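Removed: one protein chain of the complex. Kept in place: all other protein chains.
Coming up: chain A.
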Amino acid sequence: LAHGEGGRMMRKLIRETIVDILSSESLAEMDDAARLPAIDGPLAMTTDSFVVSPLFFPGGDIGSLCVYGTVNDLAVSGAKPLYLTLSLILEEGLPIAVLQEVLQSVARAANQTGIKIVAGDTKVVPRGAADGLFINTTGIGELVDPVPPGPQALCEGDELIVTGPVGRHGIAVLCAREELALQPAPTSDCGSLVAATMQLRHRLGTRLRTMRDATRGGVGAVLHEWSESSGLTLAVNEKDIPVSPDVRGASELLGLDPIHIANEGTMLIAVESGASEDALEALRSLPETQYSAKIGTAITRQATPVTITRMFGRPQPLDQPQGAPQPRIC
C-alpha cells in the first residue's frame, strides 16, 4: 500500500477491496453517512480501538477481534447488536493480501454475530506511524428488556460464573508475539458472546444481575470493578476457575496468573443466589461456553475487596497488579 496518491487510488482501494469483501449495501452507496431505519426504544452504543501484535494469532486475528470486541460489549450490556462502523488505519507498506485476509475475517465475524457494517473509513499513514494495522469499531445495538441492572445491583449471596477457561487470549497473543514454540500452542478464545448472553437472559430473566466480557486485566480486573461498584467482597475459589492445560503450562513458565490475563470471548456473570444451576445449564448448551463454571460468590464487604481460596488454605487477598506485575518478595 502506498499513501498520498490522493482520492482516485484510495477510492479504488476501498471499492475493490473493502466493499467487495464486506459486501455491505451502505458501504457500496459511498455516501457521507449511513442512513438507518428508526428504532423504537433505547439504544446502546460503544466504541473500541484494536491494536494487536501480531495481527494473526492462534484462534483469531485483528479482524475477528475488532468485531467480537465491540459486539461483545453490546451483548453484555443487554443489547442486540445491530450496526457497526469500521475505521482502518493502515501503515504504508502493509501487503494488500494481509488487508484482504483481515477483512475476510471481519466479514465472517460480522456475519456470525448478525451485525451490519454500515460505515467505514480508511487512512494510510507513513511507515512507522502505525504498527501494520489499527482498527476502530463503533457498534450500536438495541437494548432488549429486561436489561441486566449492572454490578451496583449485586447482592450478598449472588453467584459468580465464568463462561470458559480463563486467560487464553492474552497468553495466545503473548506466545505468538514472542514466538514461543510451546506445545500445545495456546489458542485465543476470541469469539462471540451474543448467543450466550441471549440464552442467559432468556433463561434467567431478572435473576441475571450483570455480565462483563473479561478483557484487559482478565477476570481479576472485573472482580475488582464489581467489588468497587457493589460495595461487596467477591470471594472465588481457585480450584473452580477453569484453565486450559496450554494456558496453565505457559503461565507457570512465565510466572503469570491466568486470572489476571485477557480474554476475548469469555465473560464473568453474576446471578441471583440459587440461579447458577440454571445459568450453567443454559451456558453449557452452547459449544463456546460449554466449560462454564461457578467460581465464587458475593459476600459482605470486608477489608479485602476480592479474595481467592488457593489449594487447602484460607481465603487470601487477590491483589490487582498496578502495572506489569513486579516481584514483591524481598
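The rule we apply is simple: a contact is a pair of C-beta atoms (placed from the backbone, for glycine too) under 8 Å apart; a residue touches a chain by one contact, two chains touch by 3 or more; residues count from 1.
Everything that follows uses one rule, which is that contacts and distances are computed from a predicted model.
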Under which of the names "Lipid A export ATP-binding/permease protein MsbA", "Predicted membrane protein", "Carbamoyltransferase" or "Dihydroorotase" is the non-displayed chain listed in UniProt? "Carbamoyltransferase"
From the list A:37, A:128, A:287 or A:327, which touches the chain that is not on show? A:327
Would you indicate which residue among A:43, A:129 or A:253 is in contact with the undisplayed chain? A:253
Could you please point out the chain A residues that touch the chain left off the display? 174, 177-181, 252-256, 302-304, 307, 312-317, 319, 321-323, 325-330
